[in-house]
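Only a single protein chain was left out; the remaining protein chains are all shown in position.
Here is subunit A:
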Amino acid sequence: TCEAEAARAAMGGSASLLPRETLGEYQELTFLSKQEILLAYKRFSELLPKEERENACSARVPKSQILTLPELRANPFQHRICRVFSTSDDRDDSMSFEDFLDMLSVFSDSATSDIKSHYAFRIFDFDDDGTLDRKDLEKLVNCLTGQGEESRLSNTEMEQLIRNILEESDIDKDGTINLAEFQHIVSRSPDFARYGGLQW
């Protein structure tokens, strides 16, 4: 329609548009508003090289590019986030636009605590075996306390910490924390939803 042409001309350049049915679909299926989806589209296409910006909807952005986003650049969980949200078949952690939207939706402020805790569990599950065992917990604590040598916990402290965590959260006493137990623990903290929100 001529209105669409005018809008395109006003925006300038060969900016490609998001089809309006998909915009509506995305808004119904994620926790993002239309405005946020459009902003996400803009940011996603900026990560692509110029030639591929036309079909940003079907392109995949390699992991190295995703990690240049300021919100993920310094995050210690950046690799896990890319792994969890990526639906790539080659397991190279590249993200399509829908994966990107998934990530924004889960981290938005309007996402439910259920969804956030589900994905947090998957992010913290470093070996992808469906539970958090001792090794996962150790890696988690090391991520939290930073990579520097001075700010790591000593071995005894780590042992004590992991023992306490398992005592408090492992209800069926099998030595690991599964999704249900994790969600139960996290529902006790009202800060989880607040801290687990990225402002884009």
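The rule we apply is simple: contacts are C-beta pairs under 8 Å (C-beta built on N, C-alpha and C of every residue); 3 or more make two chains touch, one makes a residue touch a chain; residues count from 1.
The criterion applied here is as follows: contacts and distances are computed from a predicted model.
Per the UniProt record, the chain missing from the shown structure is "Transmembrane channel-like protein", taken from the list "Cytochrome c oxidase subunit 7A2, mitochondrial", "Very-long-chain enoyl-CoA reductase", "Transmembrane channel-like protein" or "Proteasome subunit beta". Seen from subunit A, the chain kept out of the figure touches residues 1, 3-4, 6-7, 11-12, 15-18, 20-21, 23-26, 28-31, 33-36, 38-39, 41-42, 70-71, 73-77, 85, 87, 98-99, 101-102, 105, 107, 110, 112, 114-115, 118-122, 124-125, 128-131, 137, 140-141, 144-148, 151-153, 157, 160-161, 164-165, 167-169, 171-174, 178-180, 182-192, 194-199.
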